[in-house]
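Complex shown without one protein chain; remaining protein chains in place.
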Amino acid sequence: MGRITLDQVTKSFGEVNVIPPLDLTIEDGEFVVFVGPSGCGKSTLLRLIAGLEDVSSGQIRIDGADATDMPPARRGLAMVFQSYALYPHMSVRKNIAFPMKMAGVPEDEQKRRIDSAAKALNLTDYLDRRPGQLSGGQRQRVAIGRAIVREPQAFLFDEPLSNLDAALRVNMRLEIMELHKSLATTMIYVTHDQVEAMTMADKIVVLRAGNIEQVGSPLELYREPRNEFVASFIGSPKMNLIRGEVARTYGAQSIGIRPEHIAVSTDEGLWHGTVGVAEHLGSDTFVHVHGHGMGSEPLTVRVDGELPVRHGDRIFLTPDTEKLHRFDAQGLRL
Amino acid sequence: MARAATTQRKAIVTVAAWIVGIAIFFPILWIVILSFKSEGDAIRTPLEVLRAQWTLESYTTVQERSNYLRHFWNSVVLSVGSTLIGLIIAVPAAWAMAFVPGKRTKDVLMWMLSTKMLPPVGVLVPIYLIFRDLGLLDSRVGLVIVLTLINLPIIIWMLYTYFREIPGEILEAARMDGATLRDEILYVLTPMAVPGIASTLLLNIILAWNEAFWTLNLTAAKAAPLTAFIASYSSPEGLFYAKLSAASTMAIAPILIMGWFSQKQLVRGLTFGAVK
Partner (left out) sequence: MATQHSRAAARLMISPAVLLLLGWMIVPLSMTLYFSFLRYNLLMPGMEEFTGWTNYRFFLTDPAFFAALTNTLLLVGGVLLITVIGGTLLALLLDQPFWGQGIVRIMVIAPFFVMPTVSALVWKNMFMNPVNGLFGHAAHWLGLEPYDFLSQAPLMSIIGIVSWQWLPFATLILLTALQSLDQEQLEAAEMDGAGAVQRFGYIMLPHLARAITVVILIQTIFLLSIFAEILVTTNGGPGTASTNLTYLIYMQSLLQFDVGGGSAGGVIAIILANIVAIFLMRMIGKNLDA
């Protein structure tokens, strides 16, 4: 049970309007990711849902009940913070027990839930340590443990992985996804990393300057971005955007083509250019091509890792017209 | 200097630093020595003083003649009492300013500080008259009130600078976890701020213990703390060096010990966080 509805929600800090009127429904059991560049309002939106900030107008409903003026504690939501926000003066056990203590859960029930959470999160051996004695990944698990034991209606994650190193981040990502599968509880996850968004989400909400640019499943956003912003934000490496003469031949103000949707040839093709930098990842190579008559921005092209390309080579490119995106003067999809 | 200095250089610095250190500390050392001598010996030449018999008689006579312990107790009550009351008022105020800052928070802080800069002599007359009319002259209650008020800005400021170092997310986490405001301050903020609260407590006990304007002007005999009691030695009769030394040693010893414990936090407290 964790359906969250935002109805014409706005937020302004003094004169500054951070969130213009916004509608959003998060279904029970969904894994929803809010993604966008920094300052897009995604964290503010999460804090509004959490109740850590007041909405300036509009209504937030959790399971149909109006939660707009409810204090955070009564909303039945659990939050995992970017800094983990563990209580440094309490042991891991006490940290995890804290929300239950506040809620007056009986001692033996507390113990049962702590033990099962610790087991699920591999924390059993660390229960009597202080947060200061744990690694980043372990602290993250404690924060998640503290959220789980409350058995909340929904989990809120505020950039939980951004303080971890790259390898650990991939692991924790998988663990959080596992957790979602096993609990089937609504999760709202805020990140600026589109890879996290793509890999984890059932539904992605792309935000820019407080506005929802697009809502959809990862593949919907990948295949049919509503506008240039979503097109270039989702997908890695970034989609190539081409303006001017070339775009006009497709009847658009600008066209977008992903690096993986361009065929490369050494002797013939629609466009031609010169190889600049080539990034060899082993499995793939990303070639930056300076296209002739296609503006100053190089095009990024994904080619097979074995293809021999060198700086200065002349190269021909052919876009897959099926997967070519066309945008109008306002940047909207045609 | 981070680099390892040569041993020779270190030796020179050591000698110089110790000479300066002992010179600065010497007056304190000297009264401690004199306090263990008899009155007759205490006024001899330094070498004779050092050779003279050690004795505890000054400590016993100070207590017998002047009821020293009552003044000592007054000092304890005034400094500890005013500090504790100050903390009770200051912790919520500092919480509010550190974690719920508004547009005017900075102005309020600066204004509080400005009350500390008021020269006490500027309000001596009215306070004296108010105290006289309320019967608070020479009472511990009256002095606790004054000492609480004059040190309140420092307590708030010190706590504020400590609280600001506690990440707000932790308090928000507590709020999400179902803690009420009372729980939040009692179970999360206060335990986390224990080191800061402790050093605030120490520094303010020191300041209140040594306060020597209001304690001298508002007390006579009954509520006089050690500052005022020691001042009575300024017009002595007869031999009094050893007794003055004994009284002084007992008056400064507890505060010296506290001061040494809080020396690291002292700078921050005394400069209102301007130097850390």
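First chain written, first letter: the chains are A and B, and each begins at residue 1.
We take it that contacts are C-beta pairs under 8 Å (C-beta built on N, C-alpha and C of every residue); 3 or more make two chains touch, one makes a residue touch a chain.
Not measured: the values here are computed from a predicted model.
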| item | value |
| --- | --- |
| Shown chains that the omitted chain touches within the full complex | A, B |
| Among B:A52, B:V76 or B:L113, the residue in touch with the chain that has been omitted | B:L113 |
| Candidates B:A52, B:V80 or B:L124 - the one touching the absent chain | B:L124 |
| Which of B:S58, B:S82, B:S199 or B:S248 contacts the chain that the document leaves out | B:S248 |
| Residues from chain B at the interface with the omitted partner, ascending | 1-2, 4-5, 9-10, 13-14, 16-18, 20-22, 24-25, 27-28, 30-31, 34, 43, 45-46, 89-90, 92-93, 95-97, 99-100, 102, 106, 108-130, 149, 152-153, 156, 181, 206, 209-210, 212-213, 216-217, 226-228, 230-231, 233-234, 241, 244-245, 248, 251-252, 255-256, 258-260, 263, 266-267, 270-276 |
| Residues from chain A at the interface with the omitted partner, ascending | 13, 47, 51-54, 71 |
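Note that in this section only the chains that are shown with their structure count from here on.
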| item | value |
| --- | --- |
| Chain centre separation (chain A, chain B; CA means) in Å | 54 |
| Sites on chain B touched by chain A in the complex | 167, 169-170, 172-180, 183, 187-188, 191-192, 194 |
| Residues of chain A touching chain B in the complex | 50, 52, 71-73, 77-79, 81-83, 85-89, 98-99, 102-103, 146, 150 |
